[in-house]
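Missing here is one protein chain; the remaining ones are kept as they sit in the complex.
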Amino acid sequence: MDTIYPSLVHIVGEGYASFRREELFTYSKDLGTSEPKWPDYVAAPKTAEQVAEILKLANREKVPVVPLGGGMSLAGLALPLKGGIALDLKRMDRIIEVNEKGRYAVVEAGVSHGKLTAYLHNQHPHLMHSEPGAPPAATIGGNLAIHGQGDLAHPYGFNTDMINGMEIVLPTGEICKFGSCAVGAGWFTLHPLPDVGLFLGWNGATGIITKVSLRLFPYKKFREMEIFVVEDENLIPEILYELTHLGLTEDLVAFSSAIPPFSDRLHHVSINVTGDSEAEIELKRRLIFEVKLAKYIESGVGGIAAVSQAIQRPQVSKSADWKKGGGFEYVGSIMPVSAYPECYRRGAEISTRHHIPYTILGRVIGCGHAMMFSWSYAFNRADEKTVRHAREALHETDNIVMDLGGVIWKPAVFGQELLLAKMDVNTLSLMKKIKLLLDPNNIMNPGNWEVD
Amino acid sequence: MALAEYQYNDVIHRCFRCGYCKFPTDWSDVTNCPAYARFRLESYSAGGRLWLIRAWVNGELEWSEHLADIVYSCAACKNCVEKCPLSFNEDIVNMVTAAKNEMVEMGLVPRGVKKFLNNVQLHGNPYGISAGRRTGWMEGKSYPAYQGQEFLYYVGCEGSFDTRAQSAARALGDVLTNSGVSFGVLGEKEVTDGNEVDLLGEDALFESVAEKNIRQFKKAGVNKIITLSPHSYNAMKNSYPRFHGDFEVFHYTQILADLIKKKRVRGVSGPDEEEKITFHDPCFLGRWNQEYNAPRNILKSLPGLTLVEMPRNKKGAACCGGGNFYTDLLGGSEESPARIRAREAAATGAGILAVACPNCLTMLEDAVKVEGLENRIKVRDIAEILV
Partner (left out) sequence: MFKLQFDESKCFSCDTNDCLTQCQYMDIDPGTAETEIRKIINGEDSFVLHDCATCYACEEYCRRGNHPFYLIVQRQEELNILPLPDPLVKRGVQMGIPFRGEPEISEIKGTALNLGVFSNLSRFTQGRLFENLTLMSTDSRKMFHYFCQLMYLHFGRISVINDRLGKIIRTIAAHKVDEVVHFHDECYGTYTSYAPAFGIDVPFKSIHLFEYLYNRLLELKSDIRPLNLKVAYQRPCSSRLSPDKYPYVDKIFDLIGVEHVPREYVGKKALCCGGTILGQKRKGSRRLALELQEKNIDDMKKAGAEVCVFNCPACVDTLGQKVAQNGLMPLFMSDLCRLAIGEKAS
């Protein structure tokens, strides 16, 4: 008789575990093009202790465990490739502490980005965190497990650069803390203790993030978006260089798409500008347009497409519905900013070949140190042919990323294999040792970052 | 087995499952879908449900009682409709109802639903109580029978049979009487409004109920209707015109707000001490019919009461789960929507939780009791507060 299900019920409580197909179905499907992969169970724990109990159970039973937050990776990263327990962490949704003066928040990993933003807006209106472009139901923990970035990526880097401390449940069930919280101090810094951080970007393959202290940043009252446009994609890297040198903006994103027609074969740069007063904003606008970008305007190769627009959250689900098909998936990559023109050209070519209107975007990370460049491919969920086209386009794009000297971000298994094949052998060997050390029974999200 | 006839075959795949539908207007949490708040497994979210329905319609998943429970766990609160950013959002609840239509057609509905529908068919009410006892709510009061007065006061099934809701029905009868409103009631002749029958997917029964009511109203010369329940209001206002039932339909809060404005509501006294009151928006008054102001205007006009809002209000209000009270699919847990809402109401510091719907009244009063909050907050229908 199956003892796992009753054990899960015992751990998480009646109703929060299931082995029924009706529940498993949803967890077998990713929002992107991945083929379904069925879990055998789903459980929704409420505490780190429950997570630990489940991992101990899984080790005893040698059952895979696949953690997920919002399930929004689109790359099938939370699909149970080898069955097992889908661990839905969204019940771990407490905002535990916000330290206003220390500018950090301690939250459980299942807190959604939307919830944290709303909470800060209401309770701490001078603070914000870096919210990713994903729908607001994406979770803090999920985003960190894949090295996400958000709308403060330009000034402050990856979201995983904004961590002051973490609580992790190791694959073997021990609950560990990292950062100042590990020595009983507050959750205000990750440094200067010895670095044992082996969990970010692993898609949960080395442990489950259950708590995190996230850095918060000043939220300025006056906020707007300016849009600059050029036709020549080769200008984008230098424009971003100028703007990152100025260093006075928040989010910096360059994008182009075939639909709507106005943006076709044009490159828009959205520039988020904030300030505590209109005067501060105007000073920034002046420095942007009259100092840094004036030469492009006056020579007629660049133009101010819009000023003082409300900053709006991207609604990615709308991208999914351009063709009334309810689906899209993208290849994300971490690229040098200088690769923008080639990324655009190669992406537009792939899209055209697969009969998909092209959509590309590059978000600046740090002071122009890199960008997250994405190629999106919409498909019609009800039309297998379009799904196939999108899938093929995604694979071709993964190859382009490698060709262009970039790194695939949150790669699906296909992309992971490309990366592992190219990886330095010593690094590969270290990854293998780490994985074996932390997860001796290989129960954690097997199939992801799997080093043979 | 695929269901070629399913009405939304060309749309249902467009749900991306992005999860906007889980949030209230202020984005405060992912728990504004009552079924998802209760179960916290993806299958119970609006998107999960649509994906499941699509899988069933396509033959990817077989029907099961559990599947039917998940489909019927939708409380039809329309939060998803409010929050979904896509152009098909208006049809989300319709897609669920259409799946229920198919299940009804095939005789594959949860037991509670079957019982509900049978009772309506046999007795004209979901409680299975004989129509002869429909006047029990009046408890010795002698509200006039409808004989061509300006308004028909349509009490509805909860107000007629549920002991707690009966008190609200009487209170409204008294307020209307005291305010000099010309009204009459149908008494034993009243039958269910059919709102839930429609949403449970039994469209043939709904049609017959609606036509029966319309015939009766027309025969009696009814032009204007006041309903106690927003559910009745919704059915009569939005669905009856499909069957040529074109009446002027009002929820009682709309009538009373107007009467208060005209200073025609008499004898209303406030509490001895200044008291805070909060208001729970019924889904069928709020999101279904965009009436957010009338009940608030009444409450704001009352002496000694200060209206404090719950964080989730108006378009973003959390549903009490009453939209499918008949199945009890959302009960039995401290995360039952009514209990969550009761805690939210108590957290405002209000001494009174005002409601404007007999379903909400019974749901929330029970929840307050189970939560042990009776000493902190009382649940009152607005009509009761006015008496």
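Letters A and B mark the chains in the order given here, with residues in each chain numbered from 1 onward.
To be clear about the criterion, a contact is a pair of C-beta atoms (placed from the backbone, for glycine too) under 8 Å apart; a residue touches a chain by one contact, two chains touch by 3 or more.
Being a predicted model, the structure only gives us computed values, none of them experimental.
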Legend entry - Displayed partners of the chain not shown (whole complex): A
Inset, instruction - Write down which of A:Pro261, A:Gly405 or A:Pro440 is the residue touching the left-out chain. - result: A:Pro261
Legend entry - Full-complex contact with the absent chain, from A:Val301, A:Met423 or A:Leu437: A:Val301
Inset, instruction - Determine which one of A:Ile209, A:Val230, A:Val253 or A:Val401 touches the chain that has been left out. - result: A:Val230
Inset, instruction - Provide the residue numbers of chain A that touch the chain removed from this figure. - result: 229-231, 259-266, 278, 285, 289-290, 294, 296-305, 307-308
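The definition used in the following text is that only the chains that are shown with their structure count from here on.
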Legend entry - Residue ranges of chain A touching chain B (in the complex, touch as defined): 15-16, 18, 20-23, 25-27, 29, 31, 42, 44, 70-72, 88, 90-91, 93, 112, 114-115, 117-119, 122, 135-137, 315-318, 320-321, 324-328, 380-382
Legend entry - Complex interface listing, chain B residues touching chain A: 13-20, 22-23, 26-30, 39-43, 48, 51-52, 55, 61, 64, 66-67, 70, 85-87, 333
